[in-house]
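Only a single protein chain was left out; the remaining protein chains are all shown in position.
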Amino acid sequence: MKPILSVRGLTKSFGRRVACRDVAFELWPGEVLGIVGESGSGKTTLLNCLAGRLTPDAGSVDYDSAAYGPIDVHGLSEARRRFLSRTEWGFVNQDARDGLRMGVSAGANIGERLMAVGARHYGEIRHTASEWLGRVEIEQDRLDDRPTTYSGGMRQRLQIARNLVSNPRLVFMDEPTGGLDVSVQARILDLLRSLVQTLHLSAVLVTHDLGVARLLTHRLMVMQGGRVVEDGLTDQVLDDPQHAYTQMLVASILPV
Amino acid sequence: MYVAVKGGETAIAHSLELLADKRRGERSVPELSLEQIDQQLSLAVDRVMTEGSCYDRSLAALAIKQARGDLIEAIFLLRAYRTTLPRFGNSLPIDTSTMVVERRISATFKDIPGGQVLGPTFDYTHRLLDFSLAAASERPPAPTGEVDDMQALPRVGDILERGGLLEPPPQGGTSEDLTRQPLTLPAARPLRLQNLARGDEGFLLALGYSTQRGYGNNHPFVGEIRYGHVAVSFVPEELGFAIEIADIEITECDMVNQFAGSHDVPPQFTRGYGLAFGHAERKAIAMALVDRALRAQELSETVSSPAQDEEFVLAHSDNVEASGFVQHLKLPHYVDFQSELVTVRALREEVEERNRRAAEGGAALDQAAE
Partner (left out) sequence: MPDSNSQAGAYNYAYLDEQTKRMIRRAILKAVAVPGYQVPFGGREMPLPYGWGTGGIQVTAAIIGRDDTLKVIDQGADDTTNAVSIRHFFAKVADVATTTSTEQATIIQTRHRVPETPLREGQIIVFQVPIPEPLRMLEPRETETRTLHALAEYGVMQVSLYESIARHGRIAKTYNYPVMVNGRYIMSPSPIPKFDNPKLDRSPALQLYGAGREKRIYAVPPYTPVKSLDFDDHPFEVERWDECCALCGSRESFLDEVIVDDAGQRMFVCSDTDWCERRR
């Protein structure tokens, strides 16, 4: 079995500020990797470099694609990278508005990836979109409503459906439950966990919330000041942190 | 019996005659001469030359007369004429530091070498209608002092730049010309400036104003405004050296804006630039404000307001394009409208049909329930 993602020496700076330095890891099919750290630790920059949204200053990101075989994400043409983003990859933004078309219906939002690769049967597209609404626990009679009429939690579910409709192999998630109500968060986390399992997704998940990490991820990387200071199986890292920074993070979770 | 409307040709001919008649107005009133327009409505002539992109006072005056005072129509006339003119080449860039100045002021310093030369301007007038202008009067020429042709007034911008306080002006020109090639985005600054110089004064005024009210404020100060004559020089192939071919009046505005810099890079004030034919300070200042706003990305500022949106500003600044497209709505669109009518009627029928069936279904249920 080959890793689905291989990262080496990934470094990215903005002017004099080094956002992430020398990051290296492998992601295996079906694995969910968490990247945790405080804001400013470089985790979102790292995620954007992995997903091809930012170009790193050094290092490489290799992805084992279904369409093109093993490829270097940053060596790929823009056309192919955009194609991968619409088919084999998903990207769940913290703010659902960044990942949705707010001006068109939920059905159109979900159906877009299908239409982008040639789906031309309105009834079938609508049917698939409707099924996905069900899978993300949104009432199917909301299919023709625009996301502007949805609550924050519903928008996030819609964003998830919009990404998963193309059966992606790899999903990037940037604080997928950030900014949502605690109870809403819990339900979406449950949804994500079951979808990841049933669909055998691989995922890279960025979060500052260790509870989210524990619930969703198999492995964890802890970032501080742009560097990975600790990594390992999620339960091990959270139950028996070795690095002082990780210990501080774990200790600062308020006991409920 | 309906007869298809014909006679469009005759109707057009009559319309043109009526227009010519309106243009002349009451025959008892003396006809305007081009000299009168050039001399006594000179600011209108200046604007038409600037936005018409053609420096020729009598052509602009003719355009204004033909357009009955509608300046955008006059600008269109001048542009259309310009299209037909042969081009010999490009002049050398004009050197405004050699300008024979009629007016030159700075808001950044109380006094500057060469002084604040007030010149002719509305700025110090009280806006009270002067009824004495209703009648012709003999006005003796204003007394003037000696003009020192050789006195080059140092630019405030140069003075600030020498101290390292102001960024140097951008280097290098461009051979791109919007009157020959379509605008491509992103546009380099020289092309943006060409677009703005030809751009509608009202549009730039509103955008510049918006920056001052917070839509992308860049802390502007008028470093210098100068208005006067400069020579235009050209190097003919046959001669191989420069000769002066014309003397033109221009207004130039150097804006000093928000300083840029950081922890390690010493801050400097940044520049905005405006230029217009004739005496046109409002245009030059507005243009400088918008020029600076459009540099937001280059200067790593957040792009958030319309004046900073290059595509929005440059695509909509040309009033000849805008006027054409806006007014084209007057042209017949009845075929397209017919398509819409057919569809809207069909959709309405479908909705009414659905509602009718829903009501019948409801009535049937009621019946069944009884």
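Letters are used for the chains, namely A and B, taken in the order the chains are written, and counting of residues starts over at 1 for each.
Keep in mind that, in the parts below, a residue touches a chain if its C-beta (ideal position, glycine included) is under 8 Å from a C-beta of that chain, and two chains touch if they have at least 3 such contacts.
Keep in mind that what you see is a predicted model, and the values were worked out from it rather than measured.
> Which is it among B:G25, B:G69, B:P186 or B:G362 that touches the chain not included here?
B:P186
> In the full complex, which of B:D247, B:E321 or B:E360 touches the chain missing from this view?
Selected residue, touching the omitted chain: B:E321.
> Just to verify: which one of B:A44, B:L62, B:L289 or B:A307 makes contact with the chain not shown?
Hidden-chain contact among the options goes to B:L62.
> Looking beyond the chains shown, say which of A:G107, A:P168, A:G226 or A:P241 touches the absent one.
Considering all chains, including the one not shown, the answer is A:G107.
> Please output the residues of chain B touching the missing chain, sorted low to high.
That gives, for chain B, the contact residues 2, 4-9, 11-12, 56, 58-59, 62, 76, 79-80, 82-84, 86, 179-186, 311, 315, 320-321, 323-328, 331-336, 338-343, 347, 350.
> Write the list of chain A residues that the hidden chain touches.
Within chain A, the residues touching the omitted chain are 78-79, 82, 86, 101, 104-105, 107-108, 111-113, 115-116, 120-123, 125-126, 143-144.
Throughout what follows, only the chains that are shown with their structure count from here on.
> Could you please state the distance in Å, as a whole number, between where the Cα atoms of chain A are centred and where those of chain B are centred?
Result: the chain centres lie 48 Å from each other.
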